[in-house]
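For this view, one protein chain was removed and the others were kept in their places.
== chain A ==
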C-alpha cells in the first residue's frame, strides 16, 4: 500500500536533520536522486519497501515515517474542521499532523473536550427545559413562595385583620413554609442524586432504563428473559423506571417467543439484517424483528422507537449517530416518514451532521394497532434501525435535533441551534 504524501515532507526534514545529501541517501536506498526529490516534495507516493530502505539510509526507525498511527488523529482533525467551518486548510491536515504531532494532538484533545462540553450543555439545557421532575419541583417551590409572600403581606399590612382571618392566614403560612422546606429539600436531593450520573444527563425514567440496558450491553438473553430479571429491575431508582423496564422485558420476552434465539441467529446469518425478510420467514411483525435485531451484537445496530406523537420511546444509540436526550428528533429522520405511512418500509442512506463522512443505512417501519377495538383510538408505533454503512451514493443529510445541529441551511429547522454561530455550516 502506498504511503501518503505527507511522508515526503517528513522524510526531507529527517534527512536534513541528519545532515545528509539527497544524492547519498538515494544511492544508499537504491533509487535515483530525482525520484527521491519527487518523493520529498510530496509528488510521488512511496511503497513501504522503498520507505524502509530510505529509513535505513537515513538511519532512522521506519515506524517514525508510518502514517497509520496518525490516521485517527487526521480523522479527528478533519471532523474538527468540518464542525469548525471553512477556516482550516483541510487539504493539508496530514502535513500538519506529520509536522506538528504535538500541536495536532492538543487540538484533537481540545476538540474532544469541546464536544464533551457541548453535550453537557445540551444535557443541562434539556434538563432545564424538559425535565418533568425539575419542572414540578420548581413549580412547587414557586407556588409555595407565592402563597407565603401573599399571606405574609396580608398579615403584615393589615393591622385591623379579623382574628379569625388572622388565625387562618397564620395556619396557611405555616403550611406553606412546611411545603417550601420540603420542596427545597426534594430539589436539592434531586440535583445531588444526579450529580454522579454519566454526563449529568439522566433525568427521566426512560433514560434510567436505557442506562440499565446500556450496562448490559443492550442484550438480554432468552434465558434471562424467562427469569424476568426482577432483581435487577428492583434496583432501578424510580418506580416509573421499574415499570418501564418491566414492560420492556415483557415485550422482549414476547418477541423471543416468536423469534427464538437459535433459529433467529441462523436466519440472520443467512438473510442479513433485513427486517421484512426476517419477518416473513418467522411470520412475525417487522417491529418485533427490528427490536430483536437491535439486541444482536453481530448486527451493531442502533434502534429508535417512537409513538404516534413522534416522541422517542426507546433509544439505543449507534456509533456516530447521536440521539436527542429529550424532545423531538430531527424531522428529516426516515422514522417520521415511516410514521406517516404505516406498513411501508422506508430505507435511506443518511449522513449525520457534525459526524464527518460517516454514513448509516437506516430502515424505518411503522405499524398501527387498535387495543380497544373499532371504538378505540388507532395507535401508531414506528421503529428505525440504524446500521453502519460503507456504501457509496447519494445520502440524506440529517441531524440529531435542531438544538445541536450544525446544518445552517436546513429547510426543516424548527428552532435555532445552541451551538456557536461559527459551528453552523
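As a working rule, a residue touches a chain if its C-beta (ideal position, glycine included) is under 8 Å from a C-beta of that chain, and two chains touch if they have at least 3 such contacts; residues count from 1.
Rule of thumb we're sticking to: contacts and distances are computed from a predicted model.
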item: Among "Dihydroorotase", "Inner membrane ABC transporter permease protein YcjP", "Acyl-CoA dehydrogenase" or "Response regulator", the UniProt name of the subunit that does not appear here; value: "Response regulator"
item: Listed residues A:23, A:142 or A:319, member touching the removed chain; value: A:142
item: From A:17, A:110 or A:150, residue that would touch the chain that is not displayed; value: A:150
item: Which residue of A:41, A:168, A:216 or A:341 touches the chain not shown here; value: A:168
item: Residue touching the undisplayed chain, where the options are A:40, A:76, A:98 or A:176; value: A:176
item: Contact footprint on chain A, counting only the chain that is left out; value: 138-139, 142-143, 145-151, 153-154, 157-158, 165, 168-169, 172, 175-176
